[in-house]
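So the structure is just underneath, and the comments pick up after that.
A protein chain is absent from this complex, but the other protein chains hold their places.
By written order: A and B. Residues from 1 in each chain.
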Amino acid sequence: MTLPAVLIDGAGVVASGSLLDAVLAAGIDLPHLCKDDNLPPIGACRTCLVEADGRIVASCSVPAASVKEVNTSSERAIRLRGAVLALTAAMIAPGPGGGGPLGGTARATIEAHPVAGAVFARSTGESVDTTNPFFSFHEEECILCARCVTACQALQHISAIGMSGRARETRVTPGAGATFRDSICTSCGSCVAACPTTALRPKMELSP
Amino acid sequence: MLHAERERSGWLSRDAIVAIAADCRIPIAEAWEAATSYPDFPLSPPLPETRVCTGLSCVLNGAQPGPGEVGTSCQFRCADAPSPGEDAAFPELHIRRSGPLLAPDPVDWAGLEHARSLAGAEALRVVADSGLRGRGGAYFPVARKWEGALAQERPVALIVNGEEGEPGVFKDRAILCRRPKRFLEGLAIAMHVLAPAVTVVFLNGEAAAARASLEACLAGNEGMLPYPPLVMSGGGGYVLGEETTLINAIEGRKPVPRLRPPYPVESGLFGIPTVVNNVETVTNLSLVFRGGPELFRETGTADAPGTKLVSLSGRIRHPGLYELPMGTPVGAVFAAAGGALEGEIVAALVGGPSGGFLPPSEFHRPLLPGPMHPTGAVAGSGGIVVLDSTSDIRAAALAMAAFNADESCGKCTPCREGSPRVHESLAARDVASLDELLEVVGVASLCGLGQMAPGPVRSALHFWPELFA
Partner (left out) sequence: MNRSIRSTCPYCGVGCGIVLTVDDADRIRWVDDDPANLSSVGMLCVKGRFGTTYVNHPDRLRVPLIRRDGELQPASWEEALSVVAERLLASRGFVGSFASAKATNEDAFLQQKLLRLVLGTNNIDHCTRLCHSPSVEAMLQQLGSGATSNSYIDYEEASCLLVVGCDPGSNHPVIASRMRRAIDSRGARLIVVNPKRIDLCDRAAIFLQTRPGADVAVFNGMARAILDAECEEFDFIRRRTEGYEAWLAAVREKTVDEYAEIAGVDADALREAALLYARPPRLDWQPADHVPGSCLLWGMGVTQHTNGTDNARALLNLALLTGQVGRPGCGVSPLRGQNNVQGCGDAGCIPDSLPGYQHYDEAGIGPFEKRWGSPLSRVPGLKATDMVEQITSGAIRAMYIVGENPLLSEPNLHHAEAAFRALDFLVVQDLFLHETAQLADVVLPACSFAEKDGTFTNSERRVQRVRPAIVPVGESRPDWEIVAELGRRMAPAVGIDPAQFSYDSAARVFDEMAALWPSLAGLSHARLDRDGGIQWPCPSEGHPGTRYMYAESFPRGAGRFIPVLQREFSEEQPDAEYPLVLNTGRVLYHWHGGTITRRVEGLVERVGVIPVAIHPDDALASGIGPGDPVVVLSRRGRLGGEALVTDAVQPGNLFVPFVKLEESAANFLTNNVYDPDSRIPEYKVCAVRVEKRRMEGLGLGGDDATAGPPTASRGR
């Protein structure tokens, strides 16, 4: 029995999982920011754009088996990914490296991909929450990819944090606008592990 | 519960939301993220000011909050423009042109009786034969949607979308206020065919009069439906017009869209196959079953039979609701409505913030499903706002850009970040960066709100470039 296949950049790939899964399985380093191995697809960052059967789609949100032919590096796909990354880059304040295990991912992704021209900066907010002894939250680095909230709600089912507000008022918020300390956060750290920027970063060194 | 609290004290305090979360046994963060996502729920005590509507149609007609007054978003009383910032029942006199749908409410239940005389599959075929398409803006064939849900062979949910959050559109309020019995007959027919395990009628949170009228009609006609539907009021938000966002809202979650697939007919409300139909769509079922599919097809076009309720407002002499056959050219509406208030009609916004502007040279285009003009205009839910010689086209375009930016649900980067920059660039006359911004917003956004947001700006730039340079 042959498994369904999808043609990605000219090569046949087993069509299992999402189109992004198939693209990554084919060894193509397609940029993506809100995909997380522990979470269902979120579809918020819109970075994983490819041209599939003539349309531009976010590959994380499309089943691989529903598409026949994919071009990950068409002129249009590259241009639009660059435009999205420009909007994303504008949300990250220049700051220190480090952060959680994936803390450098967003920056690295932006640096590795041709990004559209300068877009004026905008930050989600300026609050810095250091009330939790294990990690701190720096809003000015947040790109609202929602991995942290999804990890808290849909993986750990704790729901200490949510995405409050709408449009440009959207922010990652513990409780009803509480600090991490005052919320029901159990410091499980799934949010820190998932964060692709330095917005959520460990506070302490594990070794002296 | 959020509504009750707002009724009681005028706003939603943090403590109130926390208490409601405890009562509902949901985590505080989930209650908070939902409550803070609705524009109609004030999170601080309201000031004792008079509210004045500053939607596009009202602003075109001179609305401007004075001292002691505060501007509100569109209150959907566009035919009354400039109107107070409060809801009121839709007046009969604003029904300007009736067709079969807006004819006075029937006195009998002939349509329902006919539907009931047919088995589910037969009745479904009647719907298919009529060619009825949805009237919420997407024009998806109704029978095909129903078949998609029924094919899952699981219990089905029916959601009637009465959110009607598009400025300039007031047809569903009109139906619920003035023709509730016809709507009820349509709903009864839908419930007969789909046999849903759950039925929800979701109304705009501000549409108090429509809700009262609907509830009175439901109470007075209890036996006609297999069970009373759950009537829910939202908290506003243009994005609630999108199916999956509406489903999230009903579930008590943050009102943002879901990824598709899975589509609602496969997995929707609480994971069961869900049909979302617009109020006008459901009301049309009454016509289909009363007169039969062939009669229904005698109006409109072969591909899009039936009529469309056009909500006409702005600088037009006779604003209000016009029932016109699908395929009617845009310009024909204006003639029927008495023409411009002053001078000439210079532009029309067709399809609201998700549509586009058309100049008179394009008024021959017919109101049909799909794009009416490559730059943006669409028939959509039938909202048309007229601009005349006194109107500021540039301001109108900016207003639509601002609207889309403010109504972004915030989930995805292109719409959340791109739409406000579209507005800023437009305002700053920075046309060079606009093309790319419009493209990324239109192509890369997660849902229809973002995908259609470029329309008004792109069409305005196309037809009146000199205004924006």
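As a convention for this text, a contact is a pair of C-beta atoms (placed from the backbone, for glycine too) under 8 Å apart; a residue touches a chain by one contact, two chains touch by 3 or more.
Keep in mind the model is a prediction, meaning the values are calculated, not measured.
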Contacting the left-out chain in the complete assembly, out of A:S16, A:S66 or A:Q156: A:Q156
Positions on chain A where the hidden chain makes contact: 37-38, 100-101, 133-135, 155-158, 181, 186-190, 192-193, 202-208
Chain not shown, touching residues in chain B: 25, 271-272
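Here is the rule we use: only the chains that are shown with their structure count from here on.
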Residues of chain A that touch chain B when the two form their complex: 41-47, 49, 56, 58, 61, 63, 66, 79-80, 83-84, 87-88, 90-91, 116-117, 119-120, 122, 143-144, 146, 149, 152-153, 158-170, 173-178, 183-184
Residue ranges of chain B in contact with chain A within the complex: 14, 17-18, 21, 26-33, 36-37, 39, 237, 254, 256, 259-261, 405-414, 416-418, 420-421, 424, 433, 436-437, 439-440, 443-446
